[in-house]
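The complex appears here without one of its protein chains, the remainder shown in place.
Our next item is chain A:
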Amino acid sequence: MEKPQKTQEEQQSSPQMAAPDGGWGWVVVGSLFVSSALVFGLIRSLGVFFVEFVQYFGESAQAVSWITSIGLAMQQLMSPVSAAASNVYGARPVVMMGGFLSGLGFILASQATSLLHLYLTMGLISGLGWALIFTPTVASVMQYFTLRRSLAMGLGFTGVGLASFAFSPLFQYLVEAYAWRGALLVLGGLSFNMIACGALIRPLGKPKVVVKAENSTKLNKCSSLFSRICEGFELALLSHRGFLTYSVAITLFNAGYFIPYVHLVAHSRHIGFNEYQAAFVISVTGVADIVGRVASGWFSDLGRMRMQHMLVVWTGLLGLSLMLIPVAVVYSGLLVVSVVYGFCAGAMTPLAFAVVPEIVGMERMLGALGLLQLIESIGGLLGAPLSGWLKDYTGMYTLSFIAAGSFLVLGMLVTMTLPYFWSCTAPPPPSPPMKKSQDESIEDGLLKQTLSSNSVPEILCPLDDIPYSDKE
């Protein structure tokens, strides 16, 4: 009874597992490029609008800055929902819906008559749209690539850096030509382009939950729906040691990562450099960031070092450079440290995502990404106010940068406790919960998972050759 079942499972699951590593995959990378530009590049350039909002609504700058906070919080908190939806419906419809929602949020925002309207439209609706776009697109790129995954991710994320350069003058022009209402309307239209990006993501196979639903017979509809939801959200991951370790590490990374973006300009002005010098430091950091992403992706795909080791190297360097920023009082010194910071920050980003399938396996990568974003948002929520408080308390940015650097070093140390970290070769791919033919309840799933991980054959092959099948 077991064997014929398994061959049929193989037939069902193998189309989902094939990673083309090229061809249409590069189109999906292009889709990630445009999506990350229109999500994070757009968020970074919204400062132009804030000046207008302060003037039009008469509110304080802090009240207006809540718009991005709500938007980012929605994007991260709704990530598990987005991952679950993609597990059920596939990435394509979810991303297209996300593109529609993010555009809709901006179009509605153009009609706002109070700041609350902006919170609801630009914050909640667009934030939800961004969540529905980002996680499935990243997961799709990772499904399409194995050998060149890091490079694909690095290239995809360069969209953020390039967009930050291009969007600031563009938004300034839009606001001057059409006032903020018209500019928001045009931005909504631009965000609709992400619907096209979603359309480009050709599914590689059936979405995971659908596959599981077909493989098993459901005797009880209620529990099947519940288990479908749990499968979609990948809640089983919360007991996976590697996943938990990594989520702690990435929360610490997140706490320190964004602090310099917020404080570097102010710090440069504070120690006495003028506006143009400070802006140049930021530009140089941005360029180093873009170069770092691509270089790190390309280098990690060469396979010389394991991805986890490389991640440790980059985050360690990043933490060190952050702690060195307050030390640099000469302009050239500050430039050098900022270049190193930008390069390491960019280098870390593709690896932070690409290492996830190595820890949890391709099967559960989508859900893992969703949960990770949710958990790491805690780091973001804690890091920025903490650094702001430190600055208010001490009057200088020194402690904020040192705190940011130490968060990153802490995260690096936690990363070193990942399972299989200290082995020189790649670990066996972790096997997901076995597909069962009977009712799937979470307890059974966990039980089977621990059993199956013990019986995985000890073949330490390079990660790329194994087609991620969970057959024993």
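To be clear about the criterion, a contact is a pair of C-beta atoms (placed from the backbone, for glycine too) under 8 Å apart; a residue touches a chain by one contact, two chains touch by 3 or more; residues count from 1.
Note that in this section contacts and distances are computed from a predicted model.
K.L.:
One chain of this complex is not shown here; going by its UniProt record, which of these names is it: "DNA primase large subunit", "Embigin", "Translation initiation factor eIF2B subunit gamma" or "AP complex subunit sigma"?
P.N.:
The chain we cannot see is recorded in UniProt as "Embigin".
K.L.:
Decide which residue listed in A:H117, A:R202 or A:H270 touches the omitted chain of the complex.
P.N.:
The single option touching the absent chain is A:R202.
K.L.:
Where the complex has a chain not shown, which of A:A61, A:L116, A:A179 or A:L244 is the residue touching it?
P.N.:
The one listed residue touching the chain not shown is A:A179.
K.L.:
Which of A:G189, A:G303 or A:G395 sits in contact with the chain that's absent?
P.N.:
A:G189
K.L.:
Just checking the interface: what residues of chain A touch the absent partner chain?
P.N.:
Given the touch definition above, chain A has residues 1, 4-5, 8, 11, 15, 55-56, 176-179, 181-183, 185-186, 188-190, 192-193, 195-196, 199-200, 202-203, 205-206, 214, 217, 437 touching the missing chain.
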